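Following this message is one structure expressed as structure tokens.
And now, subunit A:
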Amino acid sequence: MRISLRAVIRLCQVLVVLPLGSAAHAANSETDFKAAYAAADAAEREAGRLRNQWLATEAALTEAKKAAEKRDFDQAVAAAREAEALAKASIFQATNEKEAWKTLEIR
Partner candidate 1 sequence: MRFWLTTLAILWVAHPACAADGIDPAADARAFRNFFVQKFPNVKLEDFANGPYALNEDMRRQWEEKEQFPPYEFSLEMGKELFAKPFVNGKHYADCFPDRGIGVRQDYPQFDDKSGKVVTLELALNRCREANGERAITYTGDDMAALTAYMAFTSRGKPFNIKIPDDPRALEAYENGKRYFYTRRGQLNFSCATCHVQNPGERLRAEVLAPALGILNAMPIYRSEWGSMGTTSRRFTTCNSQVRGVPLEPQSDEYRDLEYFLSYVSNGLPISGPGSRP
Partner candidate 2 sequence: MTTFEEGFPVTRRLVLRGAGSVALAGLGIASLGVPTGLAAANDKYPEEAFRQKDNKEAIKLLYGLPIEPSDKIKLDAPEIAENGAVVPISVSTSLADVTSIAFVVPENPNVLAAYYKIPQGTMPNVANRLKMAKTSNVIVIVESAGKLFSATKEVKVTVGGCGG
Partner candidate 3 sequence: MASSIRVRAIANGETTDVQTLIQHPMDSGFIKDDKGAFIPAHYIKELTFEHNGKPVFIADWGTAVSKDPYVKFAFKGGAKGDDLKVSWIDNKGESDIATFKIQ
């Protein structure tokens, strides 16, 4: 049982980390940050509507804002994209669970 729990965690981590590979490219501007942040924020709001926000998304959004305040826009954009990927994963989860929850039900 322990192993299966771990496996789920691991799988989840892999799923979340995957989309991040494409995030790195150089010399982002404030405009880039604003666009990336707006996209992440919109996704997180959607996750909020689905009542399924993740702590990691909130942390990445905060990190993005902090980096932007320091005018480190590369870092800010990277964090915002991470937040967006996380938020989208949480939306996917919530959407999927609309039906999938029933497989766990005791009948």
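Candidates were picked such that all candidates are chains of the complex that A comes from, given by their letters.
Convention: contacts are C-beta pairs under 8 Å (C-beta built on N, C-alpha and C of every residue); 3 or more make two chains touch, one makes a residue touch a chain; residues count from 1.
Given the structure is predicted, the values throughout are model-derived calculations rather than measurements.
When you check 1, 2 or 3 against subunit A in this complex, the one that touches it is 1. Of all residues in subunit A, only 1-2, 5, 8-9, 11-12, 16, 49-58, 86, 89-90, 93-94, 97-102, 104-107 touch candidate 1 in the complex they form.
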